[in-house]
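Every protein chain except one is present and positioned as in the full complex.
Showing chain A:
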């Protein structure tokens, strides 16, 4: 196999990878339909498509996790079958997964050893990790446990793991969705160096501006078929999105905010402690969300977002009842149901398992949070006809693509399920809506619809709190933005007075506010 890698630079070298008529069928869906793809040495090639367009299936076949039903794959001009991921790595194919394939309780070195065949002794490997991470500017401490690492560092572990195998093709699935803009810029430098060294990079992302900055060619998938190719540098983000959707994109406008109303949610000096070693404790967090406005909380995952969500939703009860005040009522000791009674609705970050029960139908899922506000239960008995009607209203009102109200929640694509969950909460006319990562992994069309729904809700007089890592999203949605870093919250700034760069710096920990060493200054109030 390595002998095939010898390509002479004079006569036209074969493409690094060529896919011919790749087809993959799953029960009930044709995931890839005669897909052709050509990747040249040293190019950064974008793979575009909406959720469910078949991108993940395609790259999983390249990496040997799945196998095509028909079609052929030529690796450097030679027809090849990739039996499994180890086989792919032997060929020189590396992959950085969207959901990291890391092991929390193992060290960086151990994690990397798991993805390397013939890794050799651990201390030698640690030295190699240091060498490679210095060479590409990816700072890493080989001896640390993964659960201590930030999301950006975790991604570096994955990238270094690939780089140690001298890959000829590096597949990156949504690599920047969890990074700060500065971290993303750093990653791009690394990728450009790699490409200049001859490594081919297949890049999957929903962030079209990024693709325009980084990639020289793009292949667009829609419903499992290749529907176009483009030079992203010659396109606009809008034209790329429309190629993916096959329809026109309507980007929601945020009408100017009216006079801010009364505070619907006040968080005062909220601090948490947790037994969970993986948790980030909140430290003296204070903010307000007023009727009619959207407050955005930015920050890289793992800086206290999960803890803040739990403290607001009522999943975690607080020592001080007054630290969370909803509609003037001290709610810190109330459970989720009591808080819903005050007018709070929330959409957690995890759609499956928290926002919806995967195995239940949509009408049953609609019932779960809707039963109190909508009269779906009578005398302890479920009124199924009404639950069905309610689910159908959500499906129609929010353009959820699903096989009716009987469809299981897990059968929906991420974007459609998210539209359903957000619709379920919005139709209950909440006074206060808390949303975590509303468009994580959701394609441009669905994201625009979700954004519009949130803006409409705020303009109708509700208070909306959006916790997200996606800065572009926060700049579209928010009237004010704060940043969560290491469990502390920065002061909020009006969105039109700040920039992505400044928020990005805050996300990296450079709070512009006077440094409060142990929270003494703010605590002294």
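Following the convention adopted for this analysis, a residue touches a chain if its C-beta (ideal position, glycine included) is under 8 Å from a C-beta of that chain, and two chains touch if they have at least 3 such contacts; residues count from 1.
The rule is simple: contacts and distances are computed from a predicted model.
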Options "SusC/RagA family TonB-linked outer membrane protein", "Chemotaxis protein CheW", "ABC transporter permease" or "glutamate synthase (NADPH)": UniProt name of the undisplayed chain: "ABC transporter permease"
Options A:31, A:102 or A:506, residue touching the unrepresented chain: A:102
Options A:69, A:110, A:242 or A:315, residue touching the unrepresented chain: A:110
Contact residue for the chain not shown (choose from A:197, A:248, A:275 or A:497): A:275
Where the missing chain touches chain A, by residue: 64-65, 84-87, 89, 97, 100-106, 110, 113-115, 119, 275-278
